[in-house]
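Moving on, here comes chain A:
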Amino acid sequence: MIHIPDFAHATTVQIIFCFLAFITVATAFLTIFSRNPIHSAIYLVICFFSIAGHYLLLNAQFLAVVHIIVYSGAIMILFLFTIMLMNLNEQRDVHRPRITRLGAIVSFCLICIVLIAIFINSKPIVGEYDSTGEDFQSIKVLGKILLNEYMVPFEFASILLLVAMIGTVLLSKKEKLNK
Partner candidate 1 sequence: MGNILNQIGIENYIFLCVVLFCIGIFGVLYRRNAIIVFMSIEIMLNAVNLLFVAFSTYHQDAQGQVFVFFSMAVAAAEVAVGLAILVSIFRNLGSISIDNLKNLKG
Partner candidate 2 sequence: MNVSLILIILLIGAFATYLVGDKLASKVALFFSLAALGCSVVLTNHFLAGESISLINAWITQPKISFALNADGLAIAMLLLTVALTPIIIFSSFGNEYKNAKGFYALILFMAFAMTGTFLAADGLLYYIFWELALIPIYFIALIWGNGDSEERRKAVVKFFIYTLAGSLFMLVAFIYLYQKAGSFLIEDLYKLNLSACEQLWIFLAFFLAYAIKIPIIPFHTWQANVYQKAPTVGTMLLSGIMLKMGLYSVIRWQLPLAPLAAKEYMNIFIALGIAGVIYGSIVALRQKDLKKLLAYSSLAHVGLIAAGTYTLTIDGLRGAVLQMIAHGFVVVGLFFAAEVIFRRFETRNISEMGGIRIQSPKFTSMFLILVLASVALPSTFNFVGEFTVLYSLSQINVWFAVLGGTTIILGAYYMLKMFQHVMLGDKNAKTFADVTINEGISLVVIIAVLIFFGFYPKPITDLITPSLETILNVINKN
């Protein structure tokens, strides 16, 4: 039931998927294991790009683009700025005690096993992947759905962003006000 890719007869798509998946997981790990936060951030960017690749693979162009802009562009820049602002480097990061690390690894394995076990246990009925042939994820369609069905949440999202911005500004400024 676990679909093991048959590399000998792998299609191009499958190869691409495997490649992207490998990059995603590897960079995610590297993000966590890098001593230097800057490196972590760089690896994370690569990770995000690979995820964007997945999106493209799934033919979700709009999301892929948005993802790159928001994550790789905005969020990662924020991260990098913060890191630089704090002047963090390897020396400042003290490793956690061994027991904590061991615990982290154990719980990582545990949750992995649990989640995968659930998935295997659930015996999913994966039939034929039907394709209606309809266009459901082009920018045009998404735009219609977003501005019709999801009008209100959409507006709320914008309010959320606004509030987040004000909050961020306030939080960052508070120190100065106190001085």
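Methods note: a contact is a pair of C-beta atoms (placed from the backbone, for glycine too) under 8 Å apart; a residue touches a chain by one contact, two chains touch by 3 or more; residues count from 1.
In picking the candidates, the idea was that all candidates are chains of the complex that A comes from, given by their letters.
What you see is a predicted model; the values in this text were computed from it and never measured.
Touch, as defined above, links chain A to just one of 1 or 2 in this complex, and that is 1.
Those residues of chain A whose C-beta lies close enough to touch candidate 1 in the complex are 1-3, 5, 11, 13-14, 17, 21, 24-25, 28-29, 31-32, 37, 40-41, 44, 47-48, 51, 54-55, 57-60, 62-63, 66-67, 70-71, 74-75, 78-79, 82-83, 85-86, 88, 92-96, 100-101, 103-105, 107-108, 111-112, 115-116, 119, 124, 126, 128-134, 136-137, 141-142, 145-146, 149-150, 153, 157, 160-161, 163-165, 167-169, 171-172, 174-175.
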